[in-house]
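Of the protein chains in this complex, all but one are displayed in their positions.
Letters A and B name the chains as they come in the text, with residue numbers starting at 1 for each one.
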Amino acid sequence: MGSNMAEAHPVGFQWVLEAKARGATVIHIDPRFTRTSALADVHVAIRAGSDIAFLGGVIKHVLDNELDFREYVVAYTNASFLLTDEYQDTEDLDGLFSGYEPESASYDPRSWRYRSADPAQHLGGFDAGEAKETGIGHQLGSGGPRLEGVTGDIAADPTLQDPRCVYQVLKRHFARYTPEMVEQVCGVPRAQFARVCEAWTRNSGRERTSAVVYAVGWTQHTTGAQNIRAASILQLLLGQIGRPGGGIMAMRGHASIQGSTDIPTLYNLLPGYLPMPSARTHTDLTSYVESVRADKQKGFWRNADAYLVSLLKEYWGDAATADNDYCFDYLPRIDGDHGTYRTAMDMVDGKVFGYFLLGQNPAVGSVNGRVQRLGLANLDWLVVRDLVMIESASFWKDGPEIETGEITPENCRTEVFFFPAASHVEKEGTFTNTQRMLQWRERAVEPKGDQRSDLWFMYHLGRRLRERLAASTDERDRPLLDLAWDYDAPGGEPSAEDVLRRVSGHDLTTGRLVDGYLELKADGSTSCGCWIYSGVFAGGLNHAARRTSRLDQDLYAHEWGWVWPYNRRILYNRASADPEGRPWSERKACVWWDASRAEWVGEDVPDFERSKPPDYVPPGDAVGPAALRGDDPFVMQADGKGWLFAPSGLVDGPLPTHYEPRESPVRNLLYGQQASPTRKDYARPDNPLNPVQSRVFPYILTTARLTEHHTAGGMSRHLPYLAELQPALTVEVSPELARERGLEHLGWAHVITSRTAVEARVLVTDRLVPLRVAGRVVHQVWMPYHWGNVGLVVGDVVNDLFGITAEPNVLIQESKVASCDVRPGRRPRGPELLEYVAAYRRRAAAEDPEHGEAAAT
Amino acid sequence: MSRWTWLDAWPVYRQLTGTDPLGRGKSAESKGTEQLVARTATADRVARSVCPYCAVGCGQNVYVKDDQVVQIEGDPDSPISRGRLCPKGSASKQLVTGPQREQHVLYRAPYATSWTRLDLDAAMDMVTDRVLDARAKGWQEHDDHGHRLRRTMGIASLGGATLDNEENYLIKKLFTALGAVQIENQARI
Partner (left out) sequence: MSTDHEPGRHRLYGRLDDPAADAGHVEHPPRVGFFTDTSVCIGCKACEVACKEWNLVPDDGMNLLGMSLDNSGMLGANTWRHVAFIEREAPLGGQVSGVEGMPTGASGVAHMEATVAAGLRDTERGGGELGTTTVDLGMPSLSLPGAATGAESRTDFSWLMMSDVCKHCTHAACLDVCPTGALFRTEFGTVVVQQDICNGCGYCVSGCPFGVIDRRPQDGRANKCTLCYDRLQDGLEPACAKACPTESIQFGPLDELRERAAARVEQLHERGVPEARLYGEDPDDGIGGSAAFFLLLDEPEVYGLPPDPIVASRDLVDMWRHAGAACAAFVTAAVAVFVAAGRR
């Protein structure tokens, strides 16, 4: 679901087909019948943006029929934990949870806490109000949220009968997600839904597992994180997490997008999912550490102080001492949303002066491209580094706003520097793939002319800045001047191995490379650039560069590359064994407790303290890893359990709840609450949104990739061999919609939203089917988003059609669903386009209020 | 590097003696055919690399002859990809050797209507100046409540997700030391 794996990840899809050849059932749930569906056993057409309603229906099916893997659920999840009496569910509040504050459109999550066995004690959480602004959901990526006091006894009912236990809360929460409701909301006929429920639950338990694959079809929604939460709940109920053949796999879309998250270039994160300091709460190292992790919590996130101090030691070397909080104060602070869309709007408003685009093309790849380009046109300067000339570098002379007259070169003040970049074969370094695997690339050839790696560019920019400021006495320049920037750079090219070595980390007392994060200390005696990558250079060996042939090694190919953490291939694999430490079944054995050797052994690197026996019970005062019981497999979680219910960490509720997309053609049939109550809106004139249930914009627009192209096109539209395979922007419509709107196969049509109109050639195809939703027929149209105005094949920018509305946990835009109109023929040109779209907006605004903005609560 | 060669099982390969009465086989071989050789066989070296497109992480072997990339194909040793590549991965040679690649720094002055070339060193100097200027213009020491910010809002960055980990590391480290916080990536998108 939410992934078109055969098209977007064709080589990864070989493993799906391998599983199918061995008898696995492949189910593809997607708005369209795609190349993935063509190879699946079952395709289910679903309305874009209704995934939680569907998954909620499956969860209900599991709970109603007691099809959960009960032993796993009781032992390894928080199903038995009791909530406090303060907690109120969406069942009680018509689609809201307790703690909602309408003024800030955010939750106070205190009522979502577990109940302590000790009535005097409160089990803490976090402040969701600020969290929404600072994208804290994303900051909890590897650590899980802070949860104070959970090393003690949490009130629990192992029989799962107590009405306040998580299991019963879950049952009540999903009670209204009936097959009939799924049919009405998702447009999925009951027979098809039943088929999925049956196949999914049949392949669960001791002997069998099912895996879920998703991609941006789940993330790019205002309910993105909760889509994945819904899958997590289901997979936990069915006992599929931490087991071979199970799990939830995020098919990430770029060579090192996982690496870009782990070693983030993201405003709210430091390497290893440590939060960027917040101005209000993180005044010094102590307050930072206290708020990032709890004192009395279990697991390895308890050691976040060691991870942060080791990072500060890598950043500032000898200048970082215990006396100065290891230069904690050198870190700039965040105090709100500084995400890429907020920044683009700030550019339009003249608040940003200089911008670096490092291999990214937001003029095509980001939604509401007009805002992006108008922002670029209002900078002092812009640096673009890329392989080829891209739309984001040349917007001042050939962008869509040139045609409409909104930008002219003579009036565009932005000074633009284009630096040609080195390609992947002209530099060495690591990518982290979608399975968390770091793979080293050897340099094949030298780049030509002025082409340079980004490593070169950043290193030398830093060197020049430091030289320029060498004599500065301004305190503000200290972080730059004290920065450890002494990387090996033979011949001017910095050594990527040297960088990776320091990312992996050193014991500063001996100079030895550390073996992994277990060795990191909070006393300044270790340095490490990214704690989860710690050990990639253990023993002085570049483990990411290992390439023992798959034919010459073990099942999990541990000698190929390096997977964080500690080269584990399956996270939380303690759960592949039963509470007593035996494999759930021989078929599904992965790691197990070997009593004779008194350690965990198996096919994979055990994700558990190697010598901690399965029946281990920690002393009452233990904290951190020492507080983990022998049957607490979720070693990063504050309570050691898999979370069916999230007592902390999410800003939009502890359980997934179906909300309609921001631009939905239908009312929410499940609750009075229409769209996500905590979604992040950016209401401003240059970001107009279509009214809910608009008859002017009656259709659903969704987008995706084609196999033959790559993202914003910079790496595909310029290549003849790829461009010829998909030479034109197309819009796919069902034959039914084609008849309704008079669209001809291969004729022109244009798609209109409140933002703009985009023209494309029509593909009338049976691969799209109309849906019956809420008693009426709803049409979906699909477009690929790879086109722009530069390259061998050019076309309108599809992302221009989407407005900016963000998911509240991670601030990712809702770009997988919008409402739209489709009309035959080409769109108007030039300034007439602006008027044409404005007229649409006026018509939509004038609609019957019942169908207008009022419903967008 | 191991390489599967289906011909390994055929030792008497190419021992040719027979007749070809219709002149459609051996006797029809041209000079060009006789000299035919796979360019992978004549490469000077092979670099082991990883496909730069999606996140599956397929292994690539990059064949180099006279310091030019002459072929890129799947690495059969890879447990991820088993030597296979999708159309994009298969087009990697065109990606890295094609004429679409820019080789020179280009500069567009404010209000200019065209690009001009700029020396790389001069461009780096100019960017250094501008970073310091924008940083100063956007500097914020404290917020309205007196909380320390120690940052600049004058500089922003957006990276693609084909950056190496080591590159991302330096980007985050340098910009953080500069006080820039609006450092973003495709990973948000």
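Assorted remarks:
As a convention for this text, a residue touches a chain if its C-beta (ideal position, glycine included) is under 8 Å from a C-beta of that chain, and two chains touch if they have at least 3 such contacts.
In this text, all values refer to a predicted model and were calculated from it rather than measured experimentally.
From the options A:Cys412, A:Leu465 or A:Leu771, the residue with contact to the chain not on display is A:Leu771. When the omitted chain is restored, the residue from A:Leu312, A:Ala444 or A:Ala723 that touches it is A:Ala723.
Counting over the whole complex, chain B has residues 3, 5-8, 10, 12-33, 36-41, 71-74, 83-91, 93-94 touching the chain that is not drawn. Contact between chain A and the absent chain runs through residues 6-7, 10-11, 13-14, 17, 33, 35-45, 187, 189, 191-192, 195, 706-708, 720-728, 730, 734-736, 738-739, 744-746, 761, 763-767, 769-772, 777, 792-793.
Rule of thumb we're sticking to: only the chains that are shown with their structure count from here on.
If you average the CA atoms of chain A and of chain B, the two centres end up 24 Å from each other.
Chain contact summary for the complex, chain B toward chain A: residues 1-2, 45, 47-59, 62, 64, 67-69, 72, 75-82, 84-92, 94-96, 98, 100-115, 118, 120, 123-128, 130-134, 137-139, 141, 143, 145, 147-174, 176-189.
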